[in-house]
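Only one protein chain is missing from this complex, and each of the others stays in its spot.
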Amino acid sequence: MQELRDLARKLFQERKIDALLGYECDRRGVRPAFVKAADECDRLIFDQRCVHNLAAYLSPRRSHVVALGRLAVVIKSCDARAVAGLIRENQLKREDVVLIGVRCGGVVLNPDEPGELESRNTAPRCVGCEQREPALADHIVGEPKTAPAGNQDRDARLSEIESMNLDERLGLWVDLLSRCTRCHACRQVCPMCFCERCVADKTLPAWIESSPHSRGNFAWHLTRALHLAGRCVDCGECERACPAEIPLGLLNRKAARIVSARYGYTVTDDPSKPAPIGTYRLDDGQEFME
Amino acid sequence: MSKRRFLSKPDLGPFVLDLIGSGARVIAPVRRLERGRDFIEYRQVRDPNDIVLGGPLPVRPLKEIVFPPTETLFRWRQAKSLIEIEESPTSFEETVIVGATPCDAAALEIVDHVMGWDYKDELWFGRRQATAVLAVACTQCDESCFCTAVGLSPQSTRGADWFLTPSKEGFEIEVLTPKGELLLERHDTRCPEASGSPAARASQVADKVQANLKMQPGKIRSWLERHFEDPLWKDIALRCHGCGACAFSCPACHCFDIMDEPEGMEGGSRRRNWDACQPALFTLHGSGHNPRKDQTARFRQRIMHKFNIYPARFGEVLCSGCGRCIRVCAAGMDLIGILSEIGHRAEEAESAL
Amino acid sequence: MNLYQPHLVCIDQIIEETADTRTLRLSFQNPSIAAEFDFKAGQFGEYSVFGAGECTFCIASPPTRKGYLEASFKVVGKVTRAMRRLNVGDTMGFRGPYGNCFPVEEMKGKNVVFIAGGIGLAPVRCLIWNALDLRDQFNDVTIIYGARSVADLVYKRELDDWGRRSDVRLHQCVDPGGETPDWKGDVCFVPTLVEKVAPSPKDSFAVVCGPPIVITLTLPLLERIGFAPERIYTTLENRMKCGIGKCGRCNVGPVYVCKDGPVFTSAQLKSLPPEY
Partner (left out) sequence: MGFEPKIVAFVCNWCTYTGADLAGTSRIAMAPNVRIIRLPCTGRIDTLFILKAFERGADGVIVSGCHPADCHYTSGNYHARRRFAVFRELMEFVGIDPLRVTFSWVSASEGGKWAEVVNRATEQVRRLGPFETYPRAGRRVSYERRQDGENAKVRKEYL
């Protein structure tokens, strides 16, 4: 922790940055912190409750963050994939941001979760995560960590749904999505949803109906999953942000499975590796085409 | 007018079945397992065993029962230049809410002001009229609750037709409104007169809630009136993602959008959908001009509307202190923290005078 | 029938004002509603095209002329585009009238200065005709109107009419670069023309409508000339959905523009936060 604060202070003192995005304690747990001066650096913390993917604040649509000036961001190795995604899609220049990588041994589900990291409360994405530190970072801080314990099969529910028949699946999704009120929290917290104007907000024509009935919800959630196929960094923020507790990650995980099976692609923190949708190979599978 | 009755625990199930049998739609808190965690949500129940009374606060508020997230205002059918309008009904299915939390019940009454202050919204009041609210004293709170700070309490009976206070053997019922009386008449035999002195109301919960936030709405309001421009807003709003999660999970937020949706090829429906003041699109003009151009302005609007505009118009804050906005916020925006900061500043400003 | 259900109106006439502005003359299909319908100058309505949605416009025709109402609109968004596609005889929806109005009674016997820019002439036109139809009840009538170019001037025929009348003083201008060789008016911005005309504040009311820039520049100018802020009127054009003080969209500080407005005095505007 001290290492992180010292580094932050040094960056401010050397005038390398104008503001730093990290984590701080609040009344209930941990929340994102916007540090604007060297003497504020002691607020910074990093522990297993630092769940948030701060890359979401780096998108150019966040005018109030852009106005802060040159930024440093604290990232975990999973967040690095989102930063890489933004760089890959020309939303961010690598040299415009200072990345402070923290060694991470897994995080909990929610930032207000008390107690230590156990297999019971480990965020699903951390189980099986092999990256302890982000390769993309400029600086790496923190004690060396071990991989998080936990052996739950995070894809058990996915496999269960896949084994259902069509009617059962439709029933399940109609039920789950019936809770959606279209607050669009899933989109707003997503580091990869950076469009200036989302297709769901377009009115000429209104491709996706804004009403939270099944028709509108199906169009929205299917399209969201498709637009994130091969781009979703699996940070789980959409699921955490959903006030209706809809397991949105399932759709993203399914899309990731599809692109992995079809195009051998898994999301990476290498900005130079192209995402699967937007590129093609001449010999892509087309068994479904007549 | 309040009458005291008693409903024993074993009688709760048959009582609910009576309600369903009488043709009413019964909404109650039920348990749901999602992502390895337990949630409570208001849902229609068919089996009384599903009902969880006195559990944690349901994740989504009660308002969707009287103010659905999407509802049809009317339908139209078109043949060339001829339009035919099919009206939406203004009478609604009889609904009984068994086990509303006091904060959710009170919020309905708070929103009544705006829905009826000049033009009377028949859709809101139609559903309100058709809905009986049986609130139950709140026995669980967490660090996001602050109902006591907005003049309510875990035992507040506001907005309730019946108020249930749990005891060892069952529930003591206070019948509070004519609508409640009517309901009692129909289910008189299940609910005998309560004997003995009124059940003691636990105050530990209220004490815990009080410890979360102490606030004087009047002082907050006078500070807000004078500080439309303040560096505080910018600082707070930095974190905000600009989603509508807070407003959509708020029992008192009532802003909406009106949309036309073609259905099939010859007609469609005009709908009213929930909307929130946080997305930029809310106030965006056709010309591209946006009166609330950044998140700072939009977040300020949310606080202003709840704690300044609404009290100025209707005499009370647009908040029932349920704390859902705090719990759902992915960015850790903390209304309790913000209000206590404003309260603190208000005190300072006062002492500086 | 709930509050949000519109009355059906028929398009009787379409007047092309400019390349992207039109005026529709509408009449109620239900004769009993047509007979009952009344409004005051400055009020607005929610006009709908079924399938596209609702849009808020002031009623551009004066209340002194019964049997129809007019709406002038510029094509910008979804609903106005749909409105442009409609023909004479097509059906639209109308809810209203909503909002407050200009203090016509107070203005009687006084001088009135009308200042408008572009499509902002629509709400003012309602009041102008109201005054001209009751001409003997008003003192001097001055109209100062400007648009970006000669082609962008709306209500051209009426402008000619007003220009010919001896009981109306009309001053027109177009922005520099917007003039044509035979343009006889001034070439400047609306506030500059106001400065040049310098209407006398004595016993006068001013009504200003137009794009935000015209309003923000003209209001202080009028005050400098000597108009009391309480006697300068303008309209706010916040985005609205319900029009009846429910949907929460048009709040400017504690004010619901749809209920407390759209007509405000310059004095009232000063007490509001700049969110319009």
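A, B and C label the chains in the order they appear, each numbered from 1.
One rule holds for everything that comes next: contacts are C-beta pairs under 8 Å (C-beta built on N, C-alpha and C of every residue); 3 or more make two chains touch, one makes a residue touch a chain.
Being a predicted model, the structure only gives us computed values, none of them experimental.
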Which chains here would be touched by the one that got left out? A, B
Which candidate, B:225, B:263, B:316 or B:341, sits in contact with the chain we can't see? B:263
Which residue of B:68, B:170, B:251 or B:343 touches the chain not shown here: B:68
Which parts of subunit B face the unshown chain closely enough to count as touching? 30, 32, 43-46, 50, 68-70, 72, 261-265, 269, 271
Even though one chain is not shown, subunit A touches it at residues 161-162, 166-175, 178, 199, 207-209, 211-219, 221-223, 225-226, 229-230, 251, 254-255, 258-259, 262-263, 276-282, 284-286, 288-290
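Note that only the chains that are shown with their structure count from here on.
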Classify the chain contact graph as line, ring, star, complete or other. complete
A-B or A-C, whichever has more C-beta pairs in contact: A-B
With centres defined as the mean C-alpha position, give me the subunit B-subunit C separation in Å. 39
Could you state the distance in Å from the CA-based centre of subunit A to that of subunit B? 31
Using the touch definition from the top, which residues of subunit A touch two or more other chains? 206
Mind pulling the residue numbers of subunit B that touch at least two other chains? 257, 259
Residues of subunit C touching subunit B in the complex: 1-5, 8, 48, 50-54, 76-77, 80, 87, 89-91, 93, 212, 237-239, 241-242, 244-249, 251-254, 259, 273, 275-276
Using the touch rule from the top, collect the residues of subunit A that touch subunit B in their complex. 26-32, 34, 52, 56, 63-65, 68, 109, 111, 179, 181-185, 187-189, 201, 206, 209-213, 216, 237, 239-247
Could you please specify the touching residues of subunit B with respect to subunit C in the complex? 73-74, 76, 78, 81-83, 85, 87-88, 90, 114-115, 117-123, 228, 254-260, 262, 268, 270, 272, 275, 277, 282-287, 289, 291-292, 297, 301, 304-305, 308-309, 312-313
